[in-house]
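Once you've had a glance at the structure underneath, I'll fire off some questions.
With one protein chain withheld, the remaining protein chains of the complex are depicted in position.
Take a look at chain A:
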Amino acid sequence: MKIAAIAAVLLACACSLGQAAAPAERRTDPLDSPRWADMRKEMFPAGARVVFDERVRVTAPLTAENAMNVPVSVDAGALGDVQEVLVFADFNPIVRIVRFEPAGAHPGLGFRIKLQQSTPVRAAARTADGSWHVGGAWVNTAGGGCTLPSTGSGSPEWQKRLGEVSSRVWERKEGGERIRLRIIHPIDTGLAAGIPAFFLQDLLLADNTGRPLMRIEGFEPIAENPVFTVDIPAGRSATAYRVSGRDNNGNAISAAIEK
């Protein structure tokens, strides 16, 4: 009885503390995933403050027909002061999907992923105070996306065009600009028999004076021929942009993004 009463008081304190910090935050997994405890251990330092926060928005279809190409948009713009965002999927054989640092760009990213089975897809945004704010969405899929070879691996076409970038810049009604870019790359997970992992590892989006806007660290579950959507706030718009980087085999990616 006594222990229960103490626990209840502690719980009440914890809840009111949580509420005092920010109304959007909570301590229990809103997606109720049996893998969350593992995710907490694997993805974050033991002492880090990790909270669920609806200000980190993950948009993805509830049911994804094509597990090889599931669209996901992450937006942590409501948080402010975001240092980095880590995107992962609890039930994917390769959990990490992408990590990005919005060094000047809006703290959000649109991309496409491969999923092996139905899973929460989560984005954890680290703010300047060191706290991780976690948002997410369940995606249901028949799956199989991670253990299938890419289309590219079965055709010689990509070898000639590997790393080729097509891109375009739009002015946004709400101010600033949007950059969309597509990179030719087969992106193999290494989980399909006989096909080694082959994926984009580092990308840097910068303006034409070299000031960085967004760093993207990719992992194996990014979809083939990836398309990224990045928004640039009005204050950081430039006359032109540039993307550079490399894949895990050292192939360079370098292209001007012109208006």
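FYI, a contact is a pair of C-beta atoms (placed from the backbone, for glycine too) under 8 Å apart; a residue touches a chain by one contact, two chains touch by 3 or more; residues count from 1.
We adopt the following convention: contacts and distances are computed from a predicted model.
The chain that is not shown carries the UniProt protein name "Quinoprotein relay system zinc metallohydrolase 1", picked from "Quinoprotein relay system zinc metallohydrolase 1", "Anti-sigma factor antagonist", "Asp23/Gls24 family envelope stress response protein" or "histidine kinase". The hidden chain makes contact, of the residues A:31, A:60, A:82 or A:97, with A:60. Note that of A:110, A:176 or A:233, the residue touching the chain absent from this view is A:110. Where chain A meets the omitted chain, the residues involved are 59-61, 63-66, 69, 71-73, 110, 112, 142, 166-168, 170, 178, 180-182, 227, 229.
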